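Yeah, one chain of the complex is gone here, protein chain that is, but the others are all in their spots.
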Amino acid sequence: MSKGRVCLAYSGGLDTSTILKWLILEGYTVVCFLANVGQEEDWAAVEKKALALGAERMVIEDLQREFVEEIVFRAIQCNAIYEDRYLLGTSLARPVIARAQVRVAQQYNCDYLSHGCTGKGDDQVRFELAFKACNPSMKVIAPWRMPEFIQKFQGRADLLKFAAENNIPVSSTPKAPWSMDDNLVHCSYEAGVLEDPDHTPPKELWTRTIDPTDAPDKPYNFTLHFEKGIPVKLVTPDGEFTDSVELFKRLNKIGHDNGVGRIDIVENRFIGLKSRGCYDTPGLTIARLAHLDLEGLVLDSKVRKLRDQFITIEWSHCLYNGMYFSPEREFLENSIIFSQKHVTGEVRMSVYKGAAYVLGRKSDASNLYSQEDASMDSLETFQPMDTTGFIAIQAIRLEKFGLQKIKDGEPLCK
Amino acid sequence: MSKGRVCLAYSGGLDTSTILKWLILEGYTVVCFLANVGQEEDWAAVEKKALALGAERMVIEDLQREFVEEIVFRAIQCNAIYEDRYLLGTSLARPVIARAQVRVAQQYNCDYLSHGCTGKGDDQVRFELAFKACNPSMKVIAPWRMPEFIQKFQGRADLLKFAAENNIPVSSTPKAPWSMDDNLVHCSYEAGVLEDPDHTPPKELWTRTIDPTDAPDKPYNFTLHFEKGIPVKLVTPDGEFTDSVELFKRLNKIGHDNGVGRIDIVENRFIGLKSRGCYDTPGLTIARLAHLDLEGLVLDSKVRKLRDQFITIEWSHCLYNGMYFSPEREFLENSIIFSQKHVTGEVRMSVYKGAAYVLGRKSDASNLYSQEDASMDSLETFQPMDTTGFIAIQAIRLEKFGLQKIKDGEPLCK
Amino acid sequence: MSKGRVCLAYSGGLDTSTILKWLILEGYTVVCFLANVGQEEDWAAVEKKALALGAERMVIEDLQREFVEEIVFRAIQCNAIYEDRYLLGTSLARPVIARAQVRVAQQYNCDYLSHGCTGKGDDQVRFELAFKACNPSMKVIAPWRMPEFIQKFQGRADLLKFAAENNIPVSSTPKAPWSMDDNLVHCSYEAGVLEDPDHTPPKELWTRTIDPTDAPDKPYNFTLHFEKGIPVKLVTPDGEFTDSVELFKRLNKIGHDNGVGRIDIVENRFIGLKSRGCYDTPGLTIARLAHLDLEGLVLDSKVRKLRDQFITIEWSHCLYNGMYFSPEREFLENSIIFSQKHVTGEVRMSVYKGAAYVLGRKSDASNLYSQEDASMDSLETFQPMDTTGFIAIQAIRLEKFGLQKIKDGEPLCK
Partner (left out) sequence: MSKGRVCLAYSGGLDTSTILKWLILEGYTVVCFLANVGQEEDWAAVEKKALALGAERMVIEDLQREFVEEIVFRAIQCNAIYEDRYLLGTSLARPVIARAQVRVAQQYNCDYLSHGCTGKGDDQVRFELAFKACNPSMKVIAPWRMPEFIQKFQGRADLLKFAAENNIPVSSTPKAPWSMDDNLVHCSYEAGVLEDPDHTPPKELWTRTIDPTDAPDKPYNFTLHFEKGIPVKLVTPDGEFTDSVELFKRLNKIGHDNGVGRIDIVENRFIGLKSRGCYDTPGLTIARLAHLDLEGLVLDSKVRKLRDQFITIEWSHCLYNGMYFSPEREFLENSIIFSQKHVTGEVRMSVYKGAAYVLGRKSDASNLYSQEDASMDSLETFQPMDTTGFIAIQAIRLEKFGLQKIKDGEPLCK
C-alpha cells in the first residue's frame, strides 16, 4: 500500500530524477509537476522520463502569462532591486511555481509536496513558505534536508551510482562547473568555480545575452509605452508588440542580442550566508530603466522618495525572502499600484554593446513637468523673489547649527 | 564712498561679468572669487578679465583635494545617488566652493556674498544655505532675484547690449544651445533645447566621455583598492595611482576614454519643479560600482539594508537640497564612516564601450563571505535540518494569512 | 469702486476685526467666513459684529461632521502623533476649514482669501498651502506679512487704538497671558508666559480637561468598538453612542471629566523654529490608545512595523506641515485604509485621574491571536524543536560577528 501521494517538482535532471525514484522506492505514489515559466526545456522528454521512472502522472503547466503579468510587471512598477544590483529573477518566479504546484497537488489529491532544493539555499525557503501560505495543511518532503537521504547521497558519485542501479538515464553532456536556473526573466549561475568570488565567469557561461564585444556595431533603437506603470506596447524597427508575454520576450531578445543585463555579485542570502551569483537579465534590465526614466517625468517628488525608501526596498526583500504570500507584500502592493496612476507615457531607448540608454520620453498623463516652468527664461510660474523667502526660512535651522558649531569650537568655516 | 565690499563668485562668463560690472556701477567694491574644483578653465584669462572690469582683487583657489577627499569619497562610501539615477556631481561641489567663498570674504573683509545663479534653480539654494551656515552674519546679493536687475536684463540681448556699453569682452564662439557646469566629477547639461525632455542630446553635447560607439574595440581592465570604503589605489596597465586627486582623475580618464557614465534624466528640483538634465560622470560611476560590489562581499546584510534605506537616500537628499552644513548631514556621516570599518579590499573591473563591469573581488578584512560556507557541497557550517525549523517558524504568520484569506473568501491558491 | 471681494477667515476677535475693518478701509468688499469645527463660540454675536463692522456677509458653516469623519478618524486609524507626543489637534482642523473657505469664496465670487495668522507660525502655511491646492488661481492677503500692515500695528496698543477709532467692540474680559485655539479635538495654549519653557502652565489654563487632582475618585469604565479602524460604537454606563460626532464628543466628555489628555511640550515648527505648546486633547487621547491596543490584537507584525515606520510618522508630518492636499498624503492614506481591513473589535477601557487604561480587548475579525497558540502549555501549533533550527539559522550572522570581534581584538564577552 502506498504511503501517500506526493506532488514532486520535477525537472528531469539527475537530482529530481533520483528523488522521484527514491520516493517510489520509499513507497510513495508520485505526481510530477513542472512549471513552464519560460525556461529552455525539452518538455516532451521530461514527461517521457518521469513516466518511465514510475511517476503516476506528469503535469506540465504554462505559467508564463501569470508570471509576467502578476509578478514581473509588478517588479517593473516598483523598480524592484535587491541590494542595489540584483533584479530578483529567480525569486520572482517562485510564487507562481509554488502556487501552481499546490493547485496540482490539490487536484490530484496529494498528501505531500516535495522539491529538490538544497538545504543551504533560499529556494527551499521560498517554495515552502509559499506552500504553507497556500495550503497550510499539506506536508512537505524536502529530501535534501532528510538525514537518511543525505547519508545515502553524499556526492555526485552516489547519485550516478543510484542512477545506474535504477535505470535513470543520465545526460551525456558533461555538467557545467556551476549550477544554473533559468526562466523568462533571467538565467542565474552559481556554485562550483563561481564560489571563488574573484574567479571571473568565463565567456561561455552566459546564456541569455551575447558577449558585449560580439554585439552589433550599431545601436538598436526602440520605444516602450507604459500605462499606469505597466509596459503595454513595444515599438521596434522589427514590429510592434502589445501582448504581455510577447512584448517581454521581445525585450529579452533585444537585450540578448546587444549584451544587456549581466551582473556578477556577492549577495546576502535570507539564510544568513553570503553567496556569489551571476545573472543575465536582458529584458527586465531594459524595462526597469525605461520605467525609472518615465517616473522621473511624471511622479511627484515626495511620493517618489517614500516609494523608493520603503516600497521598493521592502517589496524586493519580500520577494527575495520568499514572503510573496504575506500580509506585508499585499500591503506594499496596494501602494505600488496607487503610485502608478499617472505613470503613463513612452520612453525612447537605445541599446549598444552591453548598455541601455534613454533617448527621450513623453507623457500626457501628468502635469508635473512643464517646459514653460522649467525654462530658465520664463518667469511666469513663480517670482524668483519667492526663493529669497524660501531660503531664509530653510536657513533658520542651519544658521543655528553654524552658530552652535562656533560656540562648540568647531566652526564650519575653518 | 563704497557701499561695501562684495565677494562675488566670478567665472569670467557673460553673466557674472555683467554682475561684476553692475555691482561696481551700483557703488560696491568687488572681490572676485573662483574655485578650482577641477573644471576646464583658462585661469589666467579669468583673472585678467576680472581685474580689467574693475575687480579689486581676483582670488582663485584650488579646492580639488578637499573636494575629492571630503565630499566625493564620502559619496562613494555611501553609494550616493539621487532618485536612483543622478550621482549628484553639481551638488557635491557646492559645499566646498561656498565654504571657500565665505573664507575669502572673511579674509578680505567683505560685507556681502554674491553669485550669478538664476532664481529658478537649486544652485542658489545650495550656495546660500551654505553661506548662512558658515557665516550667518554675512549678507547675500543675488542679482537674479532682484527686481531692478531682472528688469534691466530681461534676456541675452540686454546682457550683450550692456557688455558692449561697458567694454565687457564677449566670447566669439557661439553659445551652445544649452547650459553647462563642470567640475572634477562631471559635466552637466541643461536648459535650451534640452527643455524638451523628448529631445535627444546631440552627440557633440557630451564633453567628459567619448561616444560609446567611438570607444576602443577592446575592454580595458584595472583594479581598484579600497580601505574603509575609500579608494586608495588604482592599478592599471598604464601605472598605479595612490594620490587621491590623481587616482580620481585617472578613473575619469578611464571612464572618458570608454564612454562610461552618461545619463539623461528628468529630476525633481528642491525648488518644487521638475527639470531635465544630462550628465556625464565617468570616474564616479566606476568608483561607485566598485564600492557597491565590495560591500556585497564584506557588509553585513542588516547593516546594509538600514544603510541603503536611510543613510544613502537621506545623505543624497541632503547634498542635493543644499543641506550639507546641517545637523542631519553630520548625523548621517557619522553612520557612514562607522559602516565602512571592514570595507577594505580590491575589485577587478573592466570598461567597454559605455559600460563598466566587475570581474572579481577579494578582501581579507571581513569574515562574512566564506567559500566553505557558501558551498552547496559542504555541510560543516550548519545542519540543513536547521532550515526546517527556520521555515516552520517563519511560516507561522503566513499560514495564518493563508487561512484568513480562505475565511475571507479570497484563497491564495485559486 | 471696490478693489475686489475678499473672503476673510473671521473669528470675531480683535485681530480679525481689525483686519476686517482695515480691508474695508483699503477699499475691499469683505465676505466673512467662520468654520464651526467644534470650538466654543457665540456664533450669533460673531455674525452681528461682522455685519456691524461692514462685512458684506457673514457665512458660518458647521464642519464638525466632515472634520471628525474625514480627518480625525483617519488620525485614529494611523495612530497619528507628531514627535512622539503631539496629537496634532490644530493641524487636523486646518484642511477642512481652508477647503470650506475656498468653497465659500468661490460661491460668493471672491477674488481673494485672507486670514489673521501671524507671520511666524505654521498656521499661515497650513491655510495657504491648502488654499493654493484647492484653488491655485485665488490670491491671498496675509496682513501680518504685509509691511504696511505690520508698520501700522506694531503691538496690542495699536490694535486697541484702531479699535477705538473705528468702533470695533473690544471684549472687556482681560486677555489671558497666552493665546488659545480650540476645536472639537483639543485646545492649544502657547505664547505669552508660556514662551519660557520652564514656566509651568497654571491650573486655570486648561479648558478641555479638569485637573486630575479634581477628577472623580473612582475609575470610569466604558467600551469602544471599531470597524476597520474607525470608532463605531461607544458603550458607557450613561448610554451608547454610534453617531460619529456624538461619539467623539462623548469621548471628549469622558476625557474631560477625568483629566485625560494633557501634554506640555517643545515642538519643532515647520517654520524652522522651536516653540512651546500645551494641549489638552481628551477624546482623541483615549481613542488613539484604544486603537493602538486593538491593533496589537489584530494587525500582522510586519505590516505594523512598516506602518509605524513610515505611514504614521509621514502622515503626521504631512498634517503638521500643512501638506494635507498633497500627493503624498493621498498616497499614505491609501495605505492606512488598506492596513485597517481587519481592525474590527472592541476595547474595554478605564479612565482615572489623568490616565487612561485598557482593561481588555476582543475581535472576531482576525485569526492572528490564538489563545491556543500562545499558550505555553500547548504544543499543537508548532514543534518547540523547530525553534532550534530557527535559532541556528538566525545565529549564522551573529557567530561571524562574534568571531570577527575576537579577530579585531574586541571580544563581545570580556
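Chains: A, B and C, in written order; residue numbering restarts at 1 for each.
The working rule: a contact is a pair of C-beta atoms (placed from the backbone, for glycine too) under 8 Å apart; a residue touches a chain by one contact, two chains touch by 3 or more.
Note that this is a predicted model, so its numbers are computed, not measured.
Asks: Which one touches the absent chain: A:Lys49, A:Arg208 or A:Lys302?
Replies: If we include the chain that is not displayed, A:Lys302 is the one touching it.
Asks: For the chain left out of this view, which of C:Arg5, C:Arg57, C:Lys132 or C:Lys152 touches it?
Replies: C:Lys132
Asks: Taking the entire complex into account, which one of C:Glu83, C:Asp158, C:Glu227 or C:Glu246 touches the absent chain?
Replies: Of these options, the touching residue for the absent chain is C:Glu83.
Asks: Determine which one of A:Pro147, A:Pro216 or A:Gly389 touches the chain that has been left out.
Replies: Spelled out, the listed residue whose C-beta touches the missing chain is A:Gly389.
Asks: Spell out the interface residues on subunit C facing the chain that's missing from view.
Replies: Touch set of subunit C with respect to the missing chain: 79, 83-85, 99, 102-103, 106, 118-121, 124-125, 128-129, 132-136, 142, 144-145, 147, 150, 155, 179, 191, 195-200, 212-213, 217-219, 262-268, 271, 273-276, 292-293, 296-297, 300-301, 304-305, 308-310, 313, 317, 323, 325-327, 348, 352-355, 357-362, 368-371, 373-377, 379, 381-382, 384-385, 387-388, 390-391, 394-395, 397-399, 401-403, 412-414.
Asks: Residue-wise, where is subunit A in contact with the chain that is not depicted?
Replies: 300-302, 342, 366-368, 381-383, 385-394, 396-397, 400-401, 403-404, 407
Asks: Of the residues in subunit B, which ones touch the absent chain?
Replies: On the side of subunit B, residues 271-273, 300, 302-303, 306-307, 309-310, 314, 323, 326-328, 331-332, 334-335, 338-339, 393-397 touch the unshown chain.
What we mean here is this: only the chains that are shown with their structure count from here on.
Asks: Select the chain at the greatest separation from subunit B, using centres from the mean of Cα atoms.
Replies: For subunit B, the chain whose C-alpha mean is farthest off is C.
Asks: Quick one: compare the interface residues of subunit B with those of subunit C and tell me same or different, with half as the dividing line.
Replies: Homomeric contact, same residues on both sides for the most part.
Asks: Please work out the Cα centroid separation of subunit A and subunit B, and write it as a whole number of Å.
Replies: Subunit A and subunit B have C-alpha centres separated by 30 Å.
Asks: So, what's the distance in Å between the C-alpha centres of subunit C and subunit A?
Replies: Distance between chain centres: 43 Å.
Asks: Which subunit C residues reach two or more other chains?
Replies: 300, 302, 393-394, 396-397
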